[in-house]
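Taking it in order: structure first as structure tokens, then the write-up.
The complex appears here without one of its protein chains, the remainder shown in place.
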Amino acid sequence: MALQPIDYADAAPEVRAVYDDIKQSRQIKDVNNFWKYLAHDPATLKRTWESLKDIMAPGALDPVTKEMVYLAVSVTNGCGYCIASHSAAARKAGMSEAMFGELLAVVGMANETNRLANGYRVPIDPAFDK
Amino acid sequence: MALQPIDYADAAPEVRAVYDDIKQSRQIKDVNNFWKYLAHDPATLKRTWESLKDIMAPGALDPVTKEMVYLAVSVTNGCGYCIASHSAAARKAGMSEAMFGELLAVVGMANETNRLANGYRVPIDPAFDK
Amino acid sequence: MALQPIDYADAAPEVRAVYDDIKQSRQIKDVNNFWKYLAHDPATLKRTWESLKDIMAPGALDPVTKEMVYLAVSVTNGCGYCIASHSAAARKAGMSEAMFGELLAVVGMANETNRLANGYRVPIDPAFDK
Amino acid sequence: MALQPIDYADAAPEVRAVYDDIKQSRQIKDVNNFWKYLAHDPATLKRTWESLKDIMAPGALDPVTKEMVYLAVSVTNGCGYCIASHSAAARKAGMSEAMFGELLAVVGMANETNRLANGYRVPIDPAFDK
Amino acid sequence: MALQPIDYADAAPEVRAVYDDIKQSRQIKDVNNFWKYLAHDPATLKRTWESLKDIMAPGALDPVTKEMVYLAVSVTNGCGYCIASHSAAARKAGMSEAMFGELLAVVGMANETNRLANGYRVPIDPAFDK
Partner (left out) sequence: MALQPIDYADAAPEVRAVYDDIKQSRQIKDVNNFWKYLAHDPATLKRTWESLKDIMAPGALDPVTKEMVYLAVSVTNGCGYCIASHSAAARKAGMSEAMFGELLAVVGMANETNRLANGYRVPIDPAFDK
């Protein structure tokens, strides 16, 4: 049985409260599908949104950097929804096409050298811990 | 049969040339273990170094951002050597402990929501492609 | 060249024998696509079905627990077919929507803390092995 | 620079508060290394503990089932710390050796059939969404 | 904003040069979509093609073996595009259906036993390094 997205009109008050906060925070008219599916478990919806608000707030890293890291992880894991969603979010936060190209080049290379390090069974240099 | 690292003193000229370039570029006295194991395949050693030089050079993204993305991928993939190595490289490039903490928080959260999106089988919003 | 599914009507006797056993075991009228593609390699079809019968039989863990674990792995790996297939199987075995929501919450959290443990390079506590 | 674990004696009040809650909840004398490293980022420490308390509480799924799912994900991802830690937690919650053996068999098989489904490019059966 | 593929007719000279080399090398009339998207970052397009030419050239391993390894990795990672693309490339290089079936069986089994080794926390035998 495939779940259906829960639109604002059909949402319980506790879900609407989260939708309102997301829309207010992001200055958007409707939440995206991720939230509409997560709404099937209101506890998870709320906890996920609250965590994301904290984690993605500007801090020592700025928002566009955080969005690009999010995209890098999503590309590494191959989550199609997440790649589409976070590419859009990163562009909205200020990622240019040049930044995007460089980001993917780093992600590709890191995934390559991670396996070279695995395959050659490279021992950790003591110097890394000084 | 476990491979042994190839030190400069025992390296063929083509390998020494790459080691020299790495040391010159990074202003270090000796290359790390990753390169000493890759040296078993001089073609791979050279190609990997040349690619890394291009990809990690300052551009639309600055070096500390590139190193943090490299670390984010390594943490996602769980490569122990790479995590140690790129944590050191990122700190050397300017990543503070506050930046490191925020980076890991984003990486953790992204790995979580990637699976929530998978599990809820969320369809891609048309708006992401406008 | 894309392979086509092998339907019962077109299947060799050795494949039909496996299809019959699957249909009998699961009380279904037709096997799902996974088996119809695996049928291109009858040895793999047979070995996979025999292994699954053994592994998924009720034992110290009951069938719905086993199906939920199967779904947890599929969600972690991001296999779209497997998530659809095993969500259906888990529901058929008794997984309610409340169980499903809690399952995904655990899967998401585990994928997050796995990376936090990686990133912080946490050493294994001796107490875990007592 | 390798981070060091933060023991209770050296912890700031906000960190001690979390340690106290963990120790109280789990009826243990000292928190494990995961928390002692996470303590370098008190916001992440607190948020992770609060999320885990909610997610791992008994609900539609009981605690031993949740711990086994956590272990299944950790085994799939290959996180050595997490496998050690969650094997211990699952045993403490009631997982017998027979349950453990069956759990690993399911995890192994799921990781296998996930790739068979990928490799044979199996299309999702419409029946899964009815 | 979804990127569009860059066709030869719309490509800058530096991109056309790479397309020409790919078409000449592979004896094909048009490059596939992978290259048409990579073309958004001409440096990555060029570096990727040059690396692939070197890595996939006949050597101690022949081309069909290299293509099958490429497919094995793509199946393990679940990259849908890559599985389709490299299945075609491997067949073109000489992979028969029998070889394909055996390849997937090995890939599935390896993904299974990798997790059994993780879950049972098997220590490395000293004999492996003699």
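We call the chains A, B, C, D and E, going by the order they appear; numbering starts again at 1 in every chain.
Throughout what follows, contacts are C-beta pairs under 8 Å (C-beta built on N, C-alpha and C of every residue); 3 or more make two chains touch, one makes a residue touch a chain.
Quick caveat, the model's predicted, so the values are computed rather than measured.
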{"item": "Contact set of the excluded chain (shown chains only)", "value": "A, B, C, D, E"}
{"item": "Contact partner of the left-out chain, one of E:Ala17, E:Ala43, E:Ala93 or E:Met109", "value": "E:Met109"}
{"item": "Chain A, residues in touch with the chain not shown (by the definition above)", "value": "71, 75-76, 78, 80, 83-84, 87, 103-104, 107-109, 111-116, 118-121"}
{"item": "Residues belonging to chain E that touch the chain removed from view", "value": "2-3, 32-34, 37-38, 40, 44, 48, 51-52, 55-56, 59-61, 65-66, 68-70, 72-74, 76-77, 79-82, 84-88, 96, 98-99, 101-103, 105-107, 109-114, 116-118, 120-125, 127-129"}
{"item": "Contact set of chain D toward the excluded chain (per top definition)", "value": "78, 84, 88, 91, 97, 101-102, 104-105, 108"}
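As a working rule, only the chains that are shown with their structure count from here on.
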{"item": "Contacts common to chain A and chain B (chain labels)", "value": "C, D, E"}
{"item": "Where chain B and chain D are represented by their mean Cα positions, the distance between them in whole Å", "value": "27"}
{"item": "Chain D: positions in contact with at least two other chains", "value": "1-2, 40, 43-44, 47-48, 51, 55, 76-80, 84, 87, 103, 107, 109, 111-114, 116, 118, 120-121, 128-129"}
{"item": "Topology of the chain contact graph, where touching chains are joined (line, ring, star, complete, other)", "value": "complete"}
